[in-house]
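Structure first, commentary second.
With one protein chain withheld, the remaining protein chains of the complex are depicted in position.
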Amino acid sequence: MEKRTKLAEIVGSQQDTILKDWVDFQLNAITLRRDLMKESELREQSREFLNLFTQAAQTGSDVGEATWKPVKDFLGQITRSRVLLGFPPSETATFIFSLKQPLFDVIRAAVKDPKDLVTDMWTTTTLLDKIGLYVMELHQQNREEVIHRQQEELLELSTPVVQLFENILALPLIGTLDSARTQVVMENLLQRIVETGATISIIDITGVPTVDTLVAQHLLKTVAAARLMGADCIISGIRPQIAQTIVHLGVDLSEVTTKATLADAFMIALQRTGATVTKSAASKTKG
Amino acid sequence: MERIPILKMGSFLLVTVQVDMHDRLAMTLQDDLTGRIVKDRAHGVLIDISSLEIVDSFIGRMIGNIASMARVLDAETVVVGMRPAVAITLVELGLSLPGVRTALNVDQGVELLKECIEERAQGNGHVAG
Partner (left out) sequence: MATLRDEIYPIRSSDDIVKVRQITREWALMQTFSLVDQTKIVTAASELARNTLEHGRGGEVRIQALQEGPRRGLRLTFTDQGPGIPDLAKALQDGFTTGNGMGLGLSGSKRLMNDFDIQSEVGKGTTVMIARWK
């Protein structure tokens, strides 16, 4: 117990020296990203951390204790901003690990008894390792949050629903459809059906390279949901390979109108909504 | 006692469900509606569920029952305005409302009812769900 307070005492009395050495270490470290953070900012963060660290160290070196909460909160704050700025994990870790040498220097100068010195060194290094690991975990967590958010943002970029004619919508799907994207796209389509009152929607899958069971089922569910709402769907652009896959997968599309091309689907949709297409007299004579 | 109002529009009846229906209210609606079909000699029933935030199997069954009962009483039923989220959920739940016609809004529902009744009048319109 006595030795722990000694660490706090030493750090407390030599805070300025430690801070200066520590900031120098960080500035000279090869991982430092001067493009991402200003020197003054780094200095400010280091000073504040050292303050909180000294206060917490007075109560002991168990980082699980509530007295270490301010330190952890502060680390949470700076780690989040570093992740957002695109710092690599090694840099965030360096922030903590580079504190070891300056701390060891002042302890070595202050503690004369070799036994005490070893004990203090050990306590300090274990403590900093724990904090370092905690920071790495935080970094990882924040990265996961960023990825999670990006995935959600990507979903919003999905496919637009276009109106082809009075009462006819089209949804041209392009690219690989995973389950999450299909769901968002389909929800958009149903929402647009309500907004426009369109009675027929064409889901065109010409630009979809593969259709697996899950995607096929999502398509079928969308058609079923549209029907419950009082609208019809036509699936168009089914390429030969996809037709084969659908049959092999045992997906039953017999209840759904399917057409080979978007043009065919459009003609059917026009017919069903009571519209007709004819060539004008002028173009007949020309052609 | 709380009741869902039933409006008469020509030879059609219009029911707008605007509250989160508890089970008793659903049963009352079933009774009231069948009574009114006979009393008003209605040929069509429009059930507007655009305010309903959920339809579970109980309400789904009630809608199906109303459609079946109405058919026996010589009236067609069209459910209008089901929300996308509700429709997706019903599909997932495994409920397809067999025998119930649907339309996107009241206008389209009225058109659909007129078509159904015309078909019937021509004698070729026995439509199975």
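Observations
Think of it as A and B in the order they're written, each chain with its own count starting at 1.
One rule holds for everything that comes next: a contact is a pair of C-beta atoms (placed from the backbone, for glycine too) under 8 Å apart; a residue touches a chain by one contact, two chains touch by 3 or more.
Since the structure is predicted, the reported quantities are computational estimates derived from the model, not experimental observations.
Of the candidate positions B:Ser11, B:Ser68, B:Thr89 or B:Asn105, contact with the hidden chain is made by B:Thr89. Only one residue from B:Asp20, B:Asp74 or B:Glu118 touches the chain missing from this view: B:Asp20.
Only one of A:Gln15, A:Asn51, A:Thr119 or A:Gln141 touches the chain withheld from this view, namely A:Gln141. Touching the omitted chain from subunit B are residues 20, 22-24, 53-58, 60-61, 83-86, 88-89, 92-95. Where subunit A meets the missing chain, the touching residues are 141, 144-145, 148, 183, 187.
Going forward, only the chains that are shown with their structure count from here on.
Of all the residues in subunit B, the ones that touch subunit A in their complex are 78-80, 82-85, 87-88, 90-92, 96-97, 101-105, 107-109, 112. Note for the complex: subunit A touches subunit B at residues 186-187, 190-191, 193-194, 197-199, 221, 224-231.
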